[in-house]
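Please read the structure below before turning to the comments.
All protein chains but one are shown at their positions in the complex.
The block that comes next holds subunit A.
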Amino acid sequence: MKKQIIPFAIPGLSLLLMLLLTSFALANEKSFLDTIKKTVKPFDARSVKKVRPVTRKTVLALEEYRGGSFRVLARKQEIKRYKCSNCHGEKPVLVKQGFELTHGNVIINHGRAGNELSCIDCHSEDDRDFLEDKKGRKIDFDHSYKLCGQCHFRQKRDWLGGAHGKRVSNWAGERVIYNCASCHNPHSPRFSKRFPATYSVPLN
């Protein structure tokens, strides 16, 4: 009987022993995060064979990602009235074409209230087939991230790294990501309010 009581008679010691043992165990036990941090060799994502090819049109980005080059979804073929120079040229414009040609459907909700952007803040004034940044450099519609990034530089840095925007369909294979205008309407970039796609049910 007495023998069994002994360990409890010196709680200080057993507690100390327990603490020592657990701290030893913890020090020994490596978190999987350590393993992750230690892996510095890039994984060859293109070695994953079965990725589904991206069928939408893409272009090689003009900037570098951490692992080198990457592709973005092309934009131009999705713009209904591109090329803009078809209308924005020397040709005279008839009155009855007025509504269509003056882009009456475009509502600009971009920029601080009361200080909304105007068309030529982004579009080139002399060559409508291009965008133009603040330094007067022409930017192709397919590479609009160059334009958006001059104000939204934090988002652009995240987009290049992969914390903003996302890949198209595959995590492996060649890196193909969404362009700014693939998700955001450039004239009204905020997502509008709407009902959720579905509703939650109580857990079982």
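To be clear about the criterion, a residue touches a chain if its C-beta (ideal position, glycine included) is under 8 Å from a C-beta of that chain, and two chains touch if they have at least 3 such contacts; residues count from 1.
As a convention for this text, contacts and distances are computed from a predicted model.
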Candidate names "4Fe-4S ferredoxin-type domain-containing protein", "Na+(H+)/acetate symporter ActP", "Iron-sulfur cluster binding protein" or "Pyruvate dehydrogenase E1 component subunit beta"; UniProt protein name, chain not shown: "4Fe-4S ferredoxin-type domain-containing protein"
Footprint left on subunit A by the chain that the document does not show: 31-33, 36, 39-43, 45, 48-52, 65-67, 158, 161-167, 169-173, 178, 183, 191, 193-204
